[in-house]
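Of the protein chains in this complex, all but one are displayed in their positions.
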Amino acid sequence: MLTNPLTKNIGQDNVAADINRYMDNDGYRGWRKAHSMAPDDIIELVKDGGLRGRGGAGFNTGLKWSFVPRGEDSPKQKYVICNADEMEPGAFKDRLLMERDPHLLIEGMAITAYAIGASQAYIFIRGEYHLAASRLEQAIVEAKQQKMLGTNIFDSSFSLDIYVHRSAGNYICGEETALLNALEGKRAIPRAKPPFPQVSGLWGKPTVVNNVETLCNIPHLVNLGVEWYKNLGLGEDAGSKIFGVSGKVKNPGAWELPMGTPIREIIEKHAGGMKDGLQLKGLLPGGGSTDFLSTDHLDLPMDYDVIGKAGSRMGTGTITVLDDKTCPVGLVLNLTQFFARESCGWCTPCRDGLPWAVKILERIESGNGSTEDLELLKEQCERIAPGHTFCALAPGAAEPIQSALVLFEQDFINHVTMGACPYHSISTTTPLTKHP
Amino acid sequence: MSSLLEPELIEVMEHSNSDSEDNQAALSAQEKEEIDQEATHYQQRFPVGLEALRIVQKHRGWISDETIQAISDYLDIPVAELESVATYFQLIFRQPVGKEVIYLCKSSSCWIMGCDHLQKTISDRLMIKPGETSEDGIFTLLETPCLGDCDKAPVLMLGEEMHRNLDENSINALIDKKKKYYADKSSD
C-alpha cells in the first residue's frame, strides 16, 4: 500500500521529477481517471475522502468545491488558483513539493479544474520562490507537450491552461481573498466575505483557491480511492501530511507522515530530539500564527480538531520548537514585528494595534517594561480576536502572544522585574559556531 | 525588521529621481515583449501593471520615476495607480539597489538560529544597515520574511540563489566571492 503519496517521487538529490519519470511512477493516472468521471462525482469523492485544506484553516476541500455554482446558467468562466504564497514564519512544505515534484501539483490542479469546470488556473507563487516557479513553468510545458494540459485534453471538449503568477511579496497575499486582489494586479487587501470566492472570486467569477499541499493530495485520492486515503490517517483525519520541524533540534527537516502522528514522534524520532544541552520549552505546531503548545502536549496526535482543542491550530503542520535557552519574549517580539509589518493596512486594530503591541514587547524585552504593559498586551490580543478584524491575519498574530503570556508568564515577569532580558547573555548574541 | 521604535518619517514620495545609464526611461523591445507575453495570461488589462513592474525591475534592478511613467504610458494605466501598487508590494523597489540584493531571513526559525548575529556580521563587514547599499554599489541588505527553508536556518537569498545553514564563515566567504567577481569584471 502506498503510504507516501506526496513525496514518493522526491529523492535525496535536489532535482525535480520530469514528466517521464513522473508518468512512469503512475503519474497522471488520477487525472485520466478523473477525466472519465462526472465532475460532481469527483467533488463527492474528495468530500468523502475527508481531505482538509492544508493551507491552515483545515476546511473540507470537497465541500469547498461544492459551493461553486454549477449547471447551465452558472458563469462560463471559472478559475482554480493554487495558493503557493507560503510566507508563514516557520512554514516550509510547499516549496519542497513544488521544487521537487511539480507535476504532482499540476495534476492536482487539472483534476480540480475539471471538477469545478474551470478552463484557466493560476499558480500564485511568492516572488522569492524562483526555482520552484521555473520548475513549475518547465513542468507545464512538458505537460502541455504530453497533452495533459492545453486545448481538448484527452480529445474531449475540456481545455485547461495553467499560468504561473509570480507575486511581488507580502504575507497577506496568502489570505485567499487578498490573493485574488493581488492576482488582479491590485493592492492585496482582503475582501469581505460573503461573497465567498467560490461564488465571486477572481474578476467576480467563481474561483477555488487551494493550498499547494492540498492540491497535491488530489491525484492519488482520486486514483486510489476514498478507503485507501482514509486509512492513511492514524486518527480522526484522513490522508498523510508533510510535517516538519525547525529550531534547535538535531535533525531539522520535513517528512511525509500519516495524519495524526503524535507531536513527540515527529520531534523526537524524525527530528532527532533537541540539540544536546537544550530542553524543549514549547512549540508552535503550525507556523507563526498558531498558539504555543507546551511540553504537556507532546503526546497529542497532529489532527486538526485535537490540536484545536488543545488551544492551538494545526496551521501548516511545520513545527517550530522553542528551547530553554532562547528567550520566548524575543521570539514573540520577532513574530509580532513580522505581523505588524505584513499588515495590509486596511483595518484599524491590526494596522495600528500590532505596531503598538510591538512597542510594548520591545519595552519588555529591553527591560523597560512594566506590569501594566503585560496587561496592555493582553488587552491588545483581545482586541484583535477573530471577528474583530477584517481578516484572519491579526487574530493569527495574537495567537503566539496570548499563548506565550500564559505559558511563559514567568519569563515575561522576569523581564519586568529584572529590568533586562534574562536570556540575553546566553542566546541571541552567542556566535553560532560556538553553539552547543 | 527594523525597529518600530525609531521615530518614523515616512517618505512614500521620496525616491531617487535620477536614472542611472542602464535605467533609461523608455521600455526596451525585450521588456515590451515580455510584458505583452505576460499580458496574454490575463483577460483584463489591469493585472499587467504589477506584472510589468516586476518584469521591468528584473531588467533594471529598481523602478525609477521615469520607469514607472514609461510603464504607465505603455500600458495606459494611470501612473498613480501603478504607484499605489508599486509602493504596496515589498519586492518592487522604488529606490536604487545594489547589483546584489541580500535578502536576509529574519523570521522566527532563523531568529532562533541566530540571524541577528548574521546580520551584524554583514552590517559590520559591508558597513550597511538593512535597507542600505554598500558604498561600492554591490550589495544591498534587506530583511525578508520567512524564506520557507526553516529547517536549514539561518538562510539568506542572494539575488535568486538560496544560501542555507549559514554561519559567520560561510557569509564571509559568500561576500568575498561576490566581491571578487565584481572586481574581476571591472578589471576586464
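All chains are identified by letter, namely A and B, in their written order; residue positions are counted from 1 within each chain.
Quick note on the criterion: a contact is a pair of C-beta atoms (placed from the backbone, for glycine too) under 8 Å apart; a residue touches a chain by one contact, two chains touch by 3 or more.
By our rule, contacts and distances are computed from a predicted model.
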{"item": "Name of the absent chain as recorded in UniProt (options \"Acyl-CoA carboxylase subunit beta\", \"Cytochrome c domain-containing protein\", \"NADH-quinone oxidoreductase\" or \"Xanthine dehydrogenase, C-terminal subunit\")", "value": "\"NADH-quinone oxidoreductase\""}
{"item": "Contact with the hidden chain (one of B:S28, B:Q44 or B:N169)", "value": "B:Q44"}
{"item": "Candidates A:K93, A:R187, A:K241 or A:H297 - the one touching the absent chain", "value": "A:R187"}
{"item": "Absent-chain contact - pick from A:K8, A:R351, A:K378 or A:H424", "value": "A:R351"}
{"item": "Where the unshown chain meets subunit B, residue by residue", "value": "4-14, 44, 65, 68, 78-84, 87-88"}
{"item": "Where the missing chain touches subunit A, by residue", "value": "170, 181, 187, 191-192, 194-195, 199-200, 203-204, 340-349, 351-356, 359, 363, 376, 379, 383, 385, 387-390"}
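The rule is short, and it goes like this: only the chains that are shown with their structure count from here on.
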{"item": "Mean-CA-position distance for subunit B and subunit A (Å)", "value": "25"}
{"item": "Subunit A residues touching subunit B - in the complex, by the definition given at the top", "value": "77, 86-92, 94-95, 122, 126-131, 163, 165-171, 182-188, 203, 244-248, 252-254, 284, 288, 318, 320, 322-323, 326, 330-331, 334-335, 337-338, 340-342, 355, 358-359, 362, 428-433, 435"}
{"item": "Residue numbers on subunit B that touch subunit A, as the complex places them", "value": "1, 3-5, 41-44, 46-51, 53-54, 84-85, 88-92, 103, 106-109, 111-114, 116-118, 144-154, 157, 160, 162, 166-169"}
